[in-house]
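Note that one protein chain of the assembly has been removed; the remaining protein chains are unaltered in position.
As written, the chains take the letters A, B and C, and residue 1 is the first residue of each chain.
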Amino acid sequence: MRLNVDAASVVRCRELAAAIVAPVQAFIAQHSTVSVERTVLRLLGVDGITPQEIPLPNAVVDALSPQDRARGVAPAFGRALAETGLEPQALVESLAAEGYDLSRFANAPEAAARGALEPYVRRGLDSIVAQREERDARLARLPQLPPPLLYVIVASGNIYEDRTAAVAAAQAGAQVIAVIRSTGQSLLDFVPYGPTTEGFGGTYATQANFAIVRAALDDASERLGRYVMLTNYASGLCMPEIAAMAALERLDMLLNDSMYGILFRDINMKRTFVDQHFSRMLNAYSGIIINTGEDNYLTTADAVDQAPAVLASQFINEEFAHRAGLPDDQIGLGDAYEIDPDQQDSLLFQIAQAQLAREIFPQAALKYMPPTKHMTGDIFKGHLVDALFNLTSVVTGQTIHLCGMPTEAIHTPFLGDRALSLENARYVMNAARHLGDEIAPRPGGTIERRAQTVLASCESLLERVASLGLMHAIEEAVFADVSRAPESGRGLDGVFARAPGYWNPFADALTPAQAESRR
Amino acid sequence: MRLNVDAASVVRCRELAAAIVAPVQAFIAQHSTVSVERTVLRLLGVDGITPQEIPLPNAVVDALSPQDRARGVAPAFGRALAETGLEPQALVESLAAEGYDLSRFANAPEAAARGALEPYVRRGLDSIVAQREERDARLARLPQLPPPLLYVIVASGNIYEDRTAAVAAAQAGAQVIAVIRSTGQSLLDFVPYGPTTEGFGGTYATQANFAIVRAALDDASERLGRYVMLTNYASGLCMPEIAAMAALERLDMLLNDSMYGILFRDINMKRTFVDQHFSRMLNAYSGIIINTGEDNYLTTADAVDQAPAVLASQFINEEFAHRAGLPDDQIGLGDAYEIDPDQQDSLLFQIAQAQLAREIFPQAALKYMPPTKHMTGDIFKGHLVDALFNLTSVVTGQTIHLCGMPTEAIHTPFLGDRALSLENARYVMNAARHLGDEIAPRPGGTIERRAQTVLASCESLLERVASLGLMHAIEEAVFADVSRAPESGRGLDGVFARAPGYWNPFADALTPAQAESRR
Amino acid sequence: MTRLVRPYGDTQNDGKVQLSFTLPLQWSEAADEAARQLVAKMGFADVQVADGRPIADGFSFFVVYAATPQSVDADAIEAPSASSHAMSLEEIDAFVHERIGRKIRVAGACIGTDAHTVGIDAILNMKGYKGDYGLERYREFETFNLGSQVAVEELAAYAKERRIDALLASQAVTQKGSDIKNFTALGELLEAEGVRDNIVLICGGPRVTNLLASELGYDAGFGRGTLPSQVAAYIAITLASRFRSGGAHW
Partner (left out) sequence: MTRLVRPYGDTQNDGKVQLSFTLPLQWSEAADEAARQLVAKMGFADVQVADGRPIADGFSFFVVYAATPQSVDADAIEAPSASSHAMSLEEIDAFVHERIGRKIRVAGACIGTDAHTVGIDAILNMKGYKGDYGLERYREFETFNLGSQVAVEELAAYAKERRIDALLASQAVTQKGSDIKNFTALGELLEAEGVRDNIVLICGGPRVTNLLASELGYDAGFGRGTLPSQVAAYIAITLASRFRSGGAHW
């Protein structure tokens, strides 16, 4: 299958995306956030919580004086290490009495501080590399089935039920398991700690929970002879921290969108831009595939109208991702099958949109989301809509395929629902495995014309954003009809300008060039 | 969608079919059967049963002396009319005492006999024409939805439950309703009489049952603003009689295959060939669309292997149909979606086969049957297989579409099963309505190559049949691996050679040329 | 008069029902038998395990057909719909203008921690739903859409202070009965504030029925596929009758 899309227009869209991102990137380079700094501590080996259940990284960063914070937590922490000779975790624990205040370690010269930090920085980076290599080794030994990679969610709220569900799903054919986050976790300015058994619409993303499911899936992978991937959500107020935890626990994918938090969770845009960059540098380095959230445009507004916005967002997400050093095959750009199923020729429109993304982003790990908004309590009809979604995915060669649930409109998936959903995907994709190689859309036909219209409207949308500037464009509600102001939204107080002498050893190590050389 | 099939091979197949049918047609011209003669009586207006529940047409024909029978029932019956001056039904009732023996009416000269018969022959033909015109008028006033025409079966065994089910199905979107016959009715050498409420796996085909459902559907059609068609089964020992009853009660389609009875019901081949010809002349004249039974090859043997046999049978059915004066748009050649759904690329194979038939028989009212053999108790999976069947049907432009039931492997359809099945067809066909116009199969690809292979194998199969002769080929088990000898099977005793002076006024009127002129 | 109805398979009163479920058992013929016995224990007759198969280690899935001896008296069922009186936008505006003589103040929100605004937006926003305009489009309605994750306290206070005539609460998330809890809390708060009677209190969401609403002490409830005009008509007519009958209102 091959559409004839206007290559010049595609080039133009990429140029526009670059122009749109450049100024934001400049802003990012001059700023940091509390969550970035907490991530530095986590990578240095700081973990655990205070008696008041405050995560230690939060405790330390919150205790920093504005001046210290402006230079990043690293210098101050380095001095403390140098003066105490303790290792990071021990050091932080020893500070409990003083409220985790690092200010009294003021003497050690910068060189000593850097020197004291160095081994732990290397340890942090090495453990990420170790997990990346572990993944590569397992994938080589336990190859996955060909894409579309079948992806299902577990969301019981209890990590142990999730573990059961995850293993069962893997045995039923799932190749990627997502543990859906307890709702609104994206709004918490800290990452909960330890295994959790109470969640709402999902299960908390904690490092312990990551480890529990990872271990169960590694075990299942061995039995199945194919590597089963694990994924979770980064987007939110703790993007970089979750990226770090995911790297350490060998998650394979992360929901990580450069604008989702802004538009759909009213998180401050500056906070989000700075956080997404550092989190994506970590994703890049740890070999984690990011998944972007364009599907959210389609669930909240008409899917036919929103197609150009989805494409525009994909171009912007791609540009931000490249700036963070992510190679194309780690960029899972999002899209979804959300056109009203009762619209005549809806299948043609869906194929046009999916194929357009495939051709514009040939190397990307496209993430294709299932029909949700138009699903109803009629599970029989819903199963059919999912079938045409599965067909579209295999015909257009999508990479990551979120399996739709017949019970989408009713409840978070039952164990049996996932089995039916996977049966659906396996049957349809096998029966139509090579249909995509077999058929060519008629030149000038409905499919081709639709693809051309979407691309053209996307280009003018990007023109508009470029002329307004991204931050202002968001304020003008260019995306998802939502308006967010640069100074509004959650987490702004956690954003700060980098003072002279600001130092983030991991950011330095992971700047695309650097990271490349370390690979 | 357009396949590049070898046109020369198609021409060759038609020549072979003609060569295969010619000698059989010669045989047909020299013979008649008890069921043909009973049909003559029915068309003259003879109906009802004896106290022993023997249908009057059977009573009269069975009472004929061999000599009389050999000249057909018409001359003898004509003399009786001439001598008694009674009208047909009254005449037959008056003969009860003499065991319905016509032999004593020996005096009236042939001219008188013909003259006495003439008005009733005209009456019979006129009532058929009236129904055909009635159908045309209703179709003009209540146009159907575009094909594929959604066709469902009712099969409760009780004609009144069937009526409820038929009306409900029409409201749920059905465009054609088939009342499935009580099993094995095809083996009865008479047609049951009156409304019936006890059937096995289906409901008896009787003229009264036809009328009951026809009336209910005419009423439903008015409310729905679209004409809902009714169909039943002819093939069997009473093909021409059922064709006559269907004509009089305005059925719109009939299962009528030139070889089904022979192969799948062990009905004698001579009986079947003679019967199918007269029944098809009647179908042609009454504007009834015939449905052939090639699907049966696929349910009893491997669907991939049998594809050439299906195509060969379609060519032969087409030729027999043309010989009986059926125009292409009244020829519903059968095919079915019976390839193992778990075979990789099964959808491609199904599309190839369906599209091949569509291109070889462009004007035919192709009848596409649903997956049945591979359906299991897993109704969710079954619903998906039906969805890809629905997709294949709309993409390849089939004409008559039998909706598959998710419960195919479990029970004869429930009222709710039909609703789900129709919802499936309506959704998929609407979502993919113009996909067929949009896509072209890759030259030299799997689909095209499969189509070419099937056509080539069909041609050699027909070569073989032509060289053996059809009757002998059937004996050699060329079709469906079943062997039937010319002198074996049910109903042979009802076949007889036409003696000089044989006369069948309806056959005369309906010979293609004649019928044409009367149209 | 009573009219007993039973599920209908292909014959009146055959009671045929389809079931499916997962059992935490490794599949085997014995697991099929366990499924059969389980469904028999539920009180079904004529149990047919149409399909039983393993879906994971220690889990099997079943499709069953069986006949229930149970029936319900269709005539005894009380479930008045709130969407009964169909009127067009123009008719409703005219009706309000004539019978109420002032604009109706409507406030709506998706309450609790629920962030599913698409539903309530479909009722309130200009754009509306399935070609049926939302309340903002009506001349005679003044609408306030408070958006998502609105605490019930906030909404109750808002209603009292703005003297809202019709209050619309939405819930899409129903897990652990969170919808019931939130709806109930809102009703009680309005009672406590002593403004309940002045307000036409309406709830809605995919799982809401008018019957549930009345059980919760609401005036009306609207579920799946509701059209804005149905809600507008209900509000207008209910408020008008309160005005006429001198019932409580602002």
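Operating definition for what follows: a contact is a pair of C-beta atoms (placed from the backbone, for glycine too) under 8 Å apart; a residue touches a chain by one contact, two chains touch by 3 or more.
Just so it is clear, the structure is predicted and the values come from calculations on it, not from any experiment.
Remark: the residues of subunit B touching the chain excluded from display are 167-169, 171-172, 183-184, 200-201, 299-300, 373, 376-377, 409, 411-412, 414-416, 419-420. Residues of subunit A in contact with the chain left out of this view: 156, 158, 161, 165, 376-380, 407, 409-416.
Taking the complete complex into account, residues 5-9, 12, 16-25, 28-30, 32-34, 37-38, 41-44, 48, 59, 68, 70-72, 74, 77-81, 207, 209-211, 223 of subunit C touch the chain not shown.
The criterion applied here is as follows: only the chains that are shown with their structure count from here on.
Chain geometry summary: the mean Cα position of subunit A and that of subunit C are 35 Å apart.
Rounded to whole angstrom, the centroid-to-centroid distance between subunit B and subunit C, based on C-alpha atoms, equals 51 Å. Remark: subunit A and subunit B have CA centroids separated by 61 Å (rounded to whole angstrom).
Listed for subunit B are residues 378, 380, each touching two or more other chains.
The residues of subunit C that reach two or more other chains are 20, listed in rising order.
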